[in-house]
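Right, one structure below, let's go through it.
Only one protein chain is missing from this complex, and each of the others stays in its spot.
Read from first to last, the chains carry the letters A and B; within each, the first residue is number 1.
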Amino acid sequence: MRTRLWLELSAFVVLAAVVVLLPRFVSDFRARELAIVGMYFIALLGLSVLTGFSGQISLGNGAFMAIGGYTTAILSVDGFYGHQVRDLWTIPIAGFVAGIAGLVVGLPALRLSGLYLALITFGIAVSFPQLPKEFDHFFGGTTGKILNLAKPPFGLSTTANNWIYYLTWGIALVLLVAAWLLVRGKTGRAFKAIRDSEVAAVSSGISLGRYKTLAFGISAFYAGVAGSLYAIANAYVNPDVFPIILSVYLVVGLAVGGLDSLFGMIAGAALIYFLQNHADTVARWLNHLPALSLDPQKPGIPSVVFGIVLIAVMVLLPTGVGGLVRRLFGPLTTRLYTRS
Amino acid sequence: MSLLELRNVEARYGPVKALHGVSLTVGDGELVAVLGANGAGKTTTLRAISGTVRRTGDLVFGGEAIPGRTEATAKAGIAHVPEGRGTFSDLTVWENLRLGAYTRRGGIKDDARRVFGFFPRLEERRHQQAGTLSGGEQQMLALGRAMMARPKLLLLDEPSLGLAPIVVNEIFAALERMKVQDGISVLVVEQNANLVLAHAARAYVLEVGTVVVEGTSDELRANESVRKSYLGY
Partner (left out) sequence: MPIAAFTWTEFAQQLAAGIREGAIYAGLALAIVIIYRSTRVINFAQGEMATFTTFIAWSLMNQGLTFWEAFPIVLAIAFTGGVVIERTLIRPVENAPVLTIVIITVGLALLLNGLMSLIWGGANQQFHGPFSTRTIDVGGVPISVQDIGIVAVSVLLVALLALFFRFTKLGLGMRAAAVNRDSSRLVGVRVSWMFALGWGIATVLGAVAGMMIAPVVFLDPNMMQTILLYAFAAAVLGGLDSPVGAVVGGILLGVTITLLGRYVGFIGSTLKLPAALLLILVLLLVRPGGLFGKVAVRRV
């Protein structure tokens, strides 16, 4: 097991190094794109804890992102009893507000499992975008709220996009470590026990109620932080910023990343971002294959490309990127005992 | 020539090898027992025959080699009653029986009547959900379902498991009648060695995936180590 620990630590160091150095080699715009990948990564970390580790399906984490985003927006624009809150400080607040919402959702979720839970969480994702439209005085309705453009704090001279990049990935790395410690510890073991067999977990004295709601709270916190960062980067929020399909894309990223592989979530985040926004690039690249001529401009092509790539990835990597990595490095970290 | 012949059959579950070369035979109309402790490979042997688990080695049935697929062995006339009976609990008794005859056409009602003849209790409950039957009745249902296929060979995995002795006797009595009336051969895996040796002509003892002792029931009962390990005296 020591080998595994060393491998994970080295992976983290490499990741941190890449994060720090990458902006020097890429354009300013690309830095912003990578920042958004980082936000998806944060949200996926939370979803991995909930679904990958504690076995509870959620098709509603997009709503928690929205809660985080709107919290940041409202606090920055309308302020707290008149005081506008600096956007940075709203991030943890947004996370906690979303986390509380997660705990609340986790309570009825105790009675449900599997696809019944999936549907109800999906119901949350579907219903949530309606709320800002209904209570438009507070939420800003369909136009939403407009924040001040994000600025680097005093003393740092860097572009706005680079600032967002470092802010996001800094938080992401911290949250990655937090998640990693969590799943290695007692809570993580409780989660895995619940995932593998609720009956056995209860017999071992694990309180289902406490841990299952905790998992929801944690995943909502992460999603809230991600949503908050997105609001800051976007400089506005409205119902279209966190649409219904976002929750579906998060689960897609989770599957591609490999359910309970924290590092794999980076791949999941990258896939959902780049397929959404660069389907045309993929289409142009696919045109190099003989017999294919896809006009990237025609309507429907982005969806077609997204669909084909998604199907291909899942068929080739049924256990996600995390599963692939485990298979590759597995022989290093396990010793097989064979009986002769 | 025997009805069933296994030659050096090996089987594995992933990286773990469960059978290390099992050879056995079952003759026409014979009841043969397979004994052994937990984990010895008894269930795996039956699974290797019915094709539920992948095997290497030769399997000859009725003079022909059988491919390893489950549906093929079912069609060839081998009926496997798995450990835990494998009844379709959501379906009715009648539907369970009907499924037993899935690979056949015609004569289904007659076969069902014969099964009810062996197990009248099933007829009373023919429209009841199989999951609501008692353990003994489910075992009878499982046997009845196997009979519906008009098999030449019956594979039974731990038929006495979890059942009261009086029910077990009823079941083995029915087995004897099947053997005599229809000439069915039976390969039984059992932990209850005393019980099964009373009915079996021959038996094999498995340990760690190979046959360690084989012979007639009398020979096994006379065997000192078998008596001490499996018969308890």
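Throughout what follows, a residue touches a chain if its C-beta (ideal position, glycine included) is under 8 Å from a C-beta of that chain, and two chains touch if they have at least 3 such contacts.
This one's a predicted model, so the numbers in the text were calculated from it and none came from an experiment.
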Self-check item: Among A:L259, A:V282 or A:V325, residue touching the chain not depicted
Solution: A:L259
Quiz prompt | Selected from A:F53, A:Y273 or A:F306 as touching the chain missing from the view | solution = A:F306
Exercise. Identify the residue among B:G29, B:G57, B:G86 or B:G215 that touches the chain left out of the display.
Key: B:G86
Quiz item: Which of these touches the unseen chain: B:L6, B:L59 or B:A74?
Solution: B:A74
Exercise. Touching the hidden chain in the full complex, which residues of chain A are there? Just list them.
Key: 51, 108, 111-113, 115-116, 118-120, 122-123, 126-127, 130, 133-134, 198-199, 202-203, 248, 251-252, 254-256, 259, 298-311, 314-315, 318-320
Quiz item: At which residues does chain B meet the chain that is not included here?
Solution: 50, 52, 70-71, 74-75, 79-80, 82, 86-91, 95, 98-100, 102-103, 145, 149
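The definition used in the following text is that only the chains that are shown with their structure count from here on.
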Self-check item: Length of the line joining the C-alpha centres of chain A and chain B, rounded to whole Å
Solution: 52
